[in-house]
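Complex shown without one protein chain; remaining protein chains in place.
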Amino acid sequence: MGLVSTAFPPEALLKLRSGNLGICHTRYSTTGFSELQNCQPFVVDTLHGKIAVAHNGELVNALALRRKVMRHGVGLSTSSDSELITQLLALTPPMEERDAPNWVARIKNLMTETPTSYSLLVMYKDVIYAVRDPYGNRPLCIGRVVPVSKLHTSGAGEEDTEGWVVSSESCSFQSIGAKYYREVLPGEIVQISKHGVKSLSVVPRPEGDPPAFCIFEYVYFARPDSIFEGQMVYTVRQRCGRQLAIEAPTDADVVSTVPESATPAALGYAQQSGLPYIEVLCKNRYVGRTFIQPNTRLRQLGVAKKFGALTDNFAGKRVVLIDDSIVRGNTISPIIKLLKEAGATEVHIRVASPPIRYPCYMGINIPTKEELIANRPEFQDIAGYIGAASVKYLTVEGLVSAVQEGIASLKEKDEMITTSNTSGKRVGHCTACLTGKYPVELEW
Amino acid sequence: MGLVSTAFPPEALLKLRSGNLGICHTRYSTTGFSELQNCQPFVVDTLHGKIAVAHNGELVNALALRRKVMRHGVGLSTSSDSELITQLLALTPPMEERDAPNWVARIKNLMTETPTSYSLLVMYKDVIYAVRDPYGNRPLCIGRVVPVSKLHTSGAGEEDTEGWVVSSESCSFQSIGAKYYREVLPGEIVQISKHGVKSLSVVPRPEGDPPAFCIFEYVYFARPDSIFEGQMVYTVRQRCGRQLAIEAPTDADVVSTVPESATPAALGYAQQSGLPYIEVLCKNRYVGRTFIQPNTRLRQLGVAKKFGALTDNFAGKRVVLIDDSIVRGNTISPIIKLLKEAGATEVHIRVASPPIRYPCYMGINIPTKEELIANRPEFQDIAGYIGAASVKYLTVEGLVSAVQEGIASLKEKDEMITTSNTSGKRVGHCTACLTGKYPVELEW
Amino acid sequence: MGLVSTAFPPEALLKLRSGNLGICHTRYSTTGFSELQNCQPFVVDTLHGKIAVAHNGELVNALALRRKVMRHGVGLSTSSDSELITQLLALTPPMEERDAPNWVARIKNLMTETPTSYSLLVMYKDVIYAVRDPYGNRPLCIGRVVPVSKLHTSGAGEEDTEGWVVSSESCSFQSIGAKYYREVLPGEIVQISKHGVKSLSVVPRPEGDPPAFCIFEYVYFARPDSIFEGQMVYTVRQRCGRQLAIEAPTDADVVSTVPESATPAALGYAQQSGLPYIEVLCKNRYVGRTFIQPNTRLRQLGVAKKFGALTDNFAGKRVVLIDDSIVRGNTISPIIKLLKEAGATEVHIRVASPPIRYPCYMGINIPTKEELIANRPEFQDIAGYIGAASVKYLTVEGLVSAVQEGIASLKEKDEMITTSNTSGKRVGHCTACLTGKYPVELEW
Partner (left out) sequence: MGLVSTAFPPEALLKLRSGNLGICHTRYSTTGFSELQNCQPFVVDTLHGKIAVAHNGELVNALALRRKVMRHGVGLSTSSDSELITQLLALTPPMEERDAPNWVARIKNLMTETPTSYSLLVMYKDVIYAVRDPYGNRPLCIGRVVPVSKLHTSGAGEEDTEGWVVSSESCSFQSIGAKYYREVLPGEIVQISKHGVKSLSVVPRPEGDPPAFCIFEYVYFARPDSIFEGQMVYTVRQRCGRQLAIEAPTDADVVSTVPESATPAALGYAQQSGLPYIEVLCKNRYVGRTFIQPNTRLRQLGVAKKFGALTDNFAGKRVVLIDDSIVRGNTISPIIKLLKEAGATEVHIRVASPPIRYPCYMGINIPTKEELIANRPEFQDIAGYIGAASVKYLTVEGLVSAVQEGIASLKEKDEMITTSNTSGKRVGHCTACLTGKYPVELEW
């Protein structure tokens, strides 16, 4: 439990036996699921030896699958989908399996049992299978480990690669000396072994269904230097800011950001609108999370402990403040008060994504419908409620076009993706939390 | 991991929701099996809800049962017998089970699959089943929780009991305000619910097989105030000391003990032999287990850090030193040197149990055959090897009679045990580690 | 030891008895002085009761003062100047002291013994004295605690203040609901008690000496929202960036920052030069400080673990990268390599402060002369050494003018400072680390 650097101190790492292959998993612990026993990878012993499974996502039909597995007489020791997937893989020897286990057939069988959402790593003996669900809801990409000697030279066409890595986000590659290679395609099963990377199969979606990559990875979750669908997340966020400036222009003096995640959108808004970009807040890095607040006074100070106001930059000015998303509406309100008290004459809020209105059943932890500001009565006069001069959101169409614009240009040049045998539409995103339209029908 | 008081600090206990029923498990962590994931109780979710299992012992046919379970398609996530038992209970709905699960039938079925060794607690909803294997190899007994108001009065015949507890050792009852009630019989399934304690069934052993309660519980493992088979462990150890004085008398001045476990045997030896009982060593309570020994000098000091010599008590005298068992022979040797250096003229070792020569496959962690002093060449001249004037062990016959003598006298008066429907002999003990005769045939 | 939030967990704070007065101290632990016993405040019991002293700075004549104190027969239990100051205050009852201690006279006496550098808080019974050395080398300022009810309204002219706080940096005020009031002047002794804030005295500098406030507080140490000499640090840094653009213009496509401390200078440079401001790096927040690097490969990756390259923002472009200071030259070199490998065609380094060449004896931890890049042979071809297309530094004159420009404008309007009875020049800064000219003669 905890950050990787505390959960795996040097002593623990030194105890690892040397090897060529491994899988691991980190996740943001969301309330109710953060238990040690749910930690991944999930490892079980089978007739054929051990398999290990790491899983990102949430099975939309998990309850039905749990019942199926338990009806077979298997007791499930955790509440995690990861154990469920592992037991499903152990449970279902496909027809063609004789003496040796056919894990690929078992994985394909699993993919017919559950449409989404999962990105998987399955390790067995000396092979890792990287799997992405047919809708491509969760990201998964492949990196090539470059020899250190070549790291700082032009590395094109080199032969002596040293290995391969798979990750949800490509930003992790640089920090271990690997380079982005390509995404695992929706429905694809990729095998990684000492013989390198090999695409084994692409399991198709139902006829006519587009892919459904989570659009909120672009908006909020991913690190800005990650690459999805051939484009850098930072660039998409900057385009969202430009689109927002077109959809919601403001009569103001300066544009700024709620640091740090909204900065690309704020710079995009500034470029498109022609207003100067300034900084209005600096982060207090030493805010202790567990710091006690022994009296009402300190509790009421709230966000003032987290951000310092750069007063002289905006005193007497009208500020457009860009945020990446407003979910509950709790944090933006004290920031506005802070700016106004420090001398801003008006604070206009521009949000670089549409309001969230619906729950996610595919692995993202979103507050309940009742907590979402967009579903509450206060949303009718949201500007008045949070103390802003005005509040405007990016439209769903604006967001989708800002995201897909970069993919279009890229499809022409990227051979690999166009050769994908996925039927039907090749581009599509899950906007369920914004629109209520889920990529597959939900069972209950 | 760790002692109960550190593994469950106040904060952790306060988080427990209030309830009427619970099972738990502590165990001495033996190398190779001490992993967090092997911690008990093992809890799994089944079609009928959760069951929890705590297990003491070691299944003699565990490997065959693992293969059987895995052949059914169940992946096993730990190496523990406890998970294996839990999955076996989940796996096998007996014929007579319709809608509700019939856990008693499942437990009986389990008992036909594995003869020994296990004492089990199985919790399901509002019932706990306490189960002891047909050979009664591991202990299990029942205590009655007495109302505090009656704790310090004569508690005979009271009606307003407040609950029931089950434990491997009766010594745990006093410390929570419970009183010893009776043992779970070999093969018995006892149900504990809001309706009290109810004996459901006694699964018989194969025709002619005697019970096989581990005799080393008397010799070494149990706390001296625990009660097995109607007799206090301390009393048995004292009888072993008396028997040892008969079998191996010594021409010496004083009798003493290796504190603290050998003290009852030493007092028994002193009473029988007429030699005065004295103390020769005092324990250093503050020996740090993790204390570093930065140089050869301190490493060589060994046992001198653990015991202080009470020099004036024995200087110039011939000492009979009683030990409860000598397993590897590593610790007794430096103690003898310490006593002789402090002035003892002779040190005679008398061991209140026979030499251990064979491995245990029923849950007790015994060193390998090669490590056991009784199997090594040095055993031929054990006295010379450890520096003693003489060394003598209790015989197997002497030990068995010291143990069974107390049971014999008790069978007359104890109604409960005599009404047991166990076939064949009612008294018998496992002496496999001493004799190599195992209670059941071992499969490999 | 450690961050405030870990050193003072909730349990510790709840044990504090409620009171109206307190002093504390945090400091960046520099090698060799980070010991628990050097923690401040230093508290000693005297004939008159306890006094507590917190000290920021370093006494230029500490060694001579230690000898003096020890010659009097006082044993010093730590190596800290704080204990030395405390014992000096205990040691020297001035003439005019009769029965009650005259701490102000003792403090004045101390100020005649040592010219700089110290900002002090001295607590005795129900009074705190805030003291700044005559050269004003270390910062110290006063804040007014505002009633919470008034915090978010226009707070002008309110009467019902609730208290006073003193701090090295004004940025700390906002986070506890206080507002910047004024600086403690060089040489000033301010008394804080239930009667409020009262200036007791201003001890003068030697005739003709200007003040010597550490210019590196502006350049590097202070948080950007802090206020010194009436101006916001961020604004000074931005002016340094503008000045740098004038002194060292560049033929390039984009301007960027080494996040996050150089951002104000980078924005200033962009504004002055007209080049567009972009982001080239994003910080990896989860870099574990103690993370082991089990092989040469990972060790060599260095800075690539700390920053992610925002490739698409600068690929194919000439980048001007602004840094706030280059001390050892170790970190900028891999950043340049990272940017060039990610596609930058040229990387020009512009540093918003002059090269550091001399040691500081007034409390700032500067590497040894030999470690400073400006004193090493590689400095002759610094651009070649670190792989940059060009490297230019701000001049000392440019830095001083960027700093003092804001003070000049402010002197007109700030009544308080102009009424200071400090003799001679009212504005001056210590630039010793840049020029080797120390504000006082150094004794050895």
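Per-chain numbering from 1; labels A, B and C assigned in written order.
Just so it is clear, a residue touches a chain if its C-beta (ideal position, glycine included) is under 8 Å from a C-beta of that chain, and two chains touch if they have at least 3 such contacts.
The structure displayed is predicted, hence computed values, not measured ones.
Taking every chain of the complex into account, the omitted one touches B, C.
From the options B:K50, B:K108 or B:K305, the residue with contact to the chain not on display is B:K305.
Taking the complete complex into account, B:C171 is the one of B:A64, B:V104 or B:C171 that touches the chain left out.
The missing chain, though absent from the display, is touched by one residue of B:D126, B:E341, B:D381 or B:E397; that residue is B:E341.
Not every partner is drawn; the one left out touches chain B at residues 3-6, 9-10, 13-14, 148, 151-152, 171, 174-177, 223-225, 231-232, 234-235, 260, 263-264, 267, 271, 276-279, 282-284, 286-292, 294, 296-298, 300-301, 304-305, 308-313, 337, 341. Summarising the interface, chain C meets the missing chain with residues 36-37, 42-47, 51, 66-67, 70-77, 79, 83, 86-87, 89-93.
Just so we're on the same page, only the chains that are shown with their structure count from here on.
Each chain gets a centre from the mean of its Cα atoms; the one farthest from the centre of chain C is B. Put simply, the chain nearest the middle, going by average C-alpha positions, is A. Rounded to a multiple of 5, the C-alpha superposition of chain B onto chain C involves a rotation of 180 degrees.
Looking at contact counts per chain pair, the maximum sits at A-C.
Chain centres here are Cα averages; for chain B and chain C they lie 66 Å apart. For the pair chain A and chain B, the distance between C-alpha centroids works out to 53 Å. The set of chain A residues touching two or more other chains is empty.
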